[in-house]
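A protein chain is absent from this complex, but the other protein chains hold their places.
Here is chain A:
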C-alpha cells in the first residue's frame, strides 16, 4: 500500500465518506449527545478509541475466525472495548461520563464501528486498518463536534462553555432541546451536500 493511498484512507473520513454527513451512520449518538461541543468531542473520541481497538483486533484475528460466526465475534470484540472505555471514563472523567450516560454502552450498536470491522478491517492489513480507524474516527469526531458547537452557539450562546457575544444574551433554547438536534443536523447535512456537489462539479469541469 503506497503513501498516497494511506493519505486517501485517512482523509476520506472527513468529507467524502464522512460517517455522519454522507453515510448517515451512527445517528443515535450524533443526535443524542451533541447538546454542547465538548460532549460531541468526548463522544467522538470515545467512539474513535473503540473503533481503533476493534479495527486492530479484527485485523489481527481475521484469519482465525470462521466466516459464519464473524459478526457475533466482531460484536464481542467491540463490546469488550466499549466496556474498557466505559470503565476508564467512569474512573477518570466522571462528569463527561455522567453527561454521555446511556450512549457510552450504546457505542456497541454504533453501525460505524461494526461497519468498519466488517467492510474494512476484516479484509485489510493491520496498518491500513489503523489508518482507516483514525480517519473514520476523526471524521465522526469532527461531525459531532461541529454539530455540538453549532447547537451550543445557537442554543446556549456559548462555545466550549465560553460565552459568545450577543448570542449569550439571546440564546435560541430550542437548539439544545431534542427538536433542535434534528433541525441542526438536517441543515448541516444540506450544507455539506451543497459543498460536496460544488467540489465535484469543479473537479469534473477541470477533468
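Please note the rule applied: a contact is a pair of C-beta atoms (placed from the backbone, for glycine too) under 8 Å apart; a residue touches a chain by one contact, two chains touch by 3 or more; residues count from 1.
As a convention for this text, contacts and distances are computed from a predicted model.
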| item | value |
| --- | --- |
| Protein name, per the UniProt record, of whichever chain is missing from view ("MarR family transcriptional regulator", "Ion-translocating oxidoreductase complex subunit A", "Carbohydrate ABC transporter membrane protein 1 (CUT1 family)" or "Cytochrome b561") | "Ion-translocating oxidoreductase complex subunit A" |
| Given A:15, A:106 or A:167, the one touching the chain that is not displayed | A:106 |
| Absent-chain interface as seen on chain A, which is shown | 24-25, 27-29, 31-32, 72, 75-76, 79-80, 82-83, 86-87, 102, 105-106, 108-111, 114, 174, 177-183, 185-187, 189-191, 193-194, 197 |
